[in-house]
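Shown here: the complex without one of its protein chains, the others still in place.
Moving on, here comes chain A:
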Amino acid sequence: MNRMDGTLRALAERFTGLLGADAVITDPVRLRTYECDGLTAHRAVPGLVVLPGTAEQIAEIVRACAAAGVPYVARGSGTGLSGGALPRTDGVLIVTSRMRRILEIDIPNQRAVVEPGVINLDVTRAVRPHGYYFAPDPSSQQICSVGGNVAENSGGAHCLKYGFTAHHVLACEVVTPDGEIVTLRAGDPGYDLLGAFVGAEGTLGIATKITVRLTRLPETVRTLLAAFDTIEAGGAAVSAIIAAGVVPAAIEMMDALSIEAAEAAVGCGYPPGAGAVLIVELDGPAAEVEHQFAEVERLCREAGAFEIRIAADDAERALIWKGRKSAFAAVGRISPAYIVQDGVIPRTALPEVLARIDELSAETGVRVANVFHAGDGNLHPLVLFDDAVPGAAERAEEVSGAILDLCIEHGGSITGEHGVGVDKARYMPRMFTETDLDTMQMVRCGFDPAGLCNPGKVFPTPRLCGEVPGVRKGVHPLVAQGKAEQF
């Protein structure tokens, strides 16, 4: 038994007194349930799991961790795709699944106040009778939590028009790494700490109460599916639509391989022989949408669409979306294993980058299926491999990394919506300079100088915060060990 085990045992005892025995998990078998989030490639059995029910309890837990120097990680539904909620074996996992109350629905102010464990789609379900919805719609919206959305600044297919979680969060009550409860509110005087907090991947504190903006349900929604011979033709249609001044609610594209997978999995019945399909959805006031929809249809035809299907009702719309929404899982039908990549490029670079991905695939023999939010250049290449073949996973990983390099080379980003987490921290230096990363970590140091709040995420190298000026002698031990850099 080392010291850490003793510390965790003491914390478990303390938390049992605070939360009750049913809210503290120490049993190794049950702890294993929490060893990973939606990205199963990274696993770590948490030292201890707690299931608090209130902000005050979380504050107490955080204070106890801070006093003991024990790291902690917050987790919502565990659907993240970058290992942002990967636990620490030497730490506490704070799970918000018991904080699922919608506290207030305030239609006159177009907002709702929810606890962090509330499921994304449940917000929409609760406010739809009033004619409203919660706009961020990550594909996991049936199970992901609003707290997780805040941490990851989640997007979704419709963020092209409606923006990300950051645009739909008006306030967060936060337990800071000091264990204080503060409310960060857009519009309050002072720094926009809310703006920094949303999307910080849980490294600046834990959201315990979230005020979200509600969006009026659109009067009309129109959806079409257009099939093209080639991905280039589909890309040209996207460019033409954007150039015409149309801002669709969503534009999604799938290539032949991902269509094949979706067909095998859900029989979505997309036009046979398509090299690419495009899903375009417009929403808004009827008079606007009808006009622009006709234009989108025309532009698709001009770009060479050989078939266009228009959804006549919600059922047909669901059918059009079915293939796209099942694409990730469907790839399992045509490949034993795969990596879901998430990169972004300027939309105009789409044809070139896709051609380069094709070349990469041909050179390495690794198949890549492409599914993307074409409107904002967010690619989700699915890199296929057979995990029974020795070395295949490594080759797939290499191709996946090379795709990120392509994104960076074209002025894009290593992640559009899945986050950096543990998975991509090592890629951050390819996109940002040492000074860029150091500057971001100054915010981290302001919030969490001890570095206990979800450590090891986002940044490849922790920054020493130097919160004890004048007393440091010689080289910091972490620097000496090569684990940290000092600025």
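In this section, a residue touches a chain if its C-beta (ideal position, glycine included) is under 8 Å from a C-beta of that chain, and two chains touch if they have at least 3 such contacts; residues count from 1.
Simple rule for what comes next: contacts and distances are computed from a predicted model.
Undergrad: Consult the UniProt record of the chain that does not appear here and report its protein name from "Phosphate transport system permease protein PstA", "Aspartate carbamoyltransferase", "Heme lyase CcmF/NrfE family subunit" or "Glycolate oxidase".
TA: Record says "Glycolate oxidase".
Undergrad: Which candidate, A:A287, A:A355 or A:V389, sits in contact with the chain we can't see?
TA: Touches the omitted chain: A:A287.
Undergrad: Which one, A:G91, A:G323, A:G412 or A:G456, makes contact with the chain that was left out?
TA: Answer from the full complex: A:G412 touches the omitted chain.
Undergrad: Could you tell me which of A:G163, A:G179 or A:G304 touches the chain that is not displayed?
TA: A:G163
Undergrad: Which residue from A:E219, A:E363 or A:E409 sits in contact with the chain not drawn here?
TA: From the options A:E219, A:E363 or A:E409, the contact with the absent chain belongs to A:E219.
Undergrad: I need the residue numbers on chain A that touch the omitted chain, in ascending order.
TA: Interface with the chain not displayed, on the chain A side: 106-111, 131, 152-153, 155, 159, 163-164, 166-167, 171, 176, 182-185, 187-193, 195-196, 198-200, 216-219, 239, 242-243, 245-247, 284-288, 291-292, 344-348, 373, 376-378, 411-420, 424, 428, 431-433, 435-440, 442-447, 449, 458, 465.
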